[in-house]
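Of the protein chains in this complex, one is absent; all others appear in place.
Right after this comes subunit A.
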Amino acid sequence: MNFVDNKLIRKAKAGDMQAFAELVYQYKDKIFNLAYRMLGNTQEAEDVSQETFLRVYSNIDRYDEKYKFSTWIYKIATNLSIDRIRKRRTTYSLDDYWNEEEGLDWYTRLPNQSIGPEESIISNEEINQVHKAILNLPEKYRVIMTLRYVEDLSIKEISEIVNLPISTVKTRLLRGREYIRKEISNKYTTVDRSGKYEMS
């Protein structure tokens, strides 16, 4: 349990704007990155992140300190991201969405300036591939993969955020990783592509 959070939250509950602003500073990058990997573009990521903090602000009275604050805010952010994906999809049929590998018009290129040259152990091309592969996952897998790899959360915390048993989280991680593995290795090798990987 994070004591700094709890102290801030108590102040924010009492209407202390400074404390609320502090919470925003602590979580804005985490929430923005989560939304960005879920949605694939910075504009929607910003909208969803703003909405997340607005919800935190207006519902802070209902936040129960028995749970971690991070679990609560991630719950809000993932739900809003999924809502956004579903709304957007009303214009696409589900098959189009899943079969189309390229040409999903909400892809944006990654801002290259976000990584310095000395940190780029992973090439821009690889980043882009992984980024796209995550966005190609159905959202129930995408959520799990994003929480695990972008937010670096434990399987236990993920299971609390998405309200699913640990075994289900593990299964979805397995399928998500397998999908991304196949996407990546298909790009480099031409060996036995025995058909499209099936998600269920």
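The definition used in the following text is that a residue touches a chain if its C-beta (ideal position, glycine included) is under 8 Å from a C-beta of that chain, and two chains touch if they have at least 3 such contacts; residues count from 1.
As a convention for this text, contacts and distances are computed from a predicted model.
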Record-based protein name (UniProt) of the chain missing from this complex, from "Putative zinc-finger domain-containing protein", "Cobalt transporter", "Polysulfide reductase" or "Serine/threonine protein kinase": "Putative zinc-finger domain-containing protein"
Residue of A:9, A:80, A:153 or A:173 in touch with the missing chain, whole complex considered: A:173
Identified contact with the non-displayed chain, of A:6, A:71 or A:185: A:185
For subunit A, residues in touch with the removed chain: 15, 17-18, 21, 24-25, 28-29, 32-33, 36-37, 42, 46, 49-50, 53-54, 57-58, 61, 110-111, 113-115, 119-122, 126-127, 130-131, 145, 148-150, 155, 170, 173-174, 177-178, 180-181, 184-185
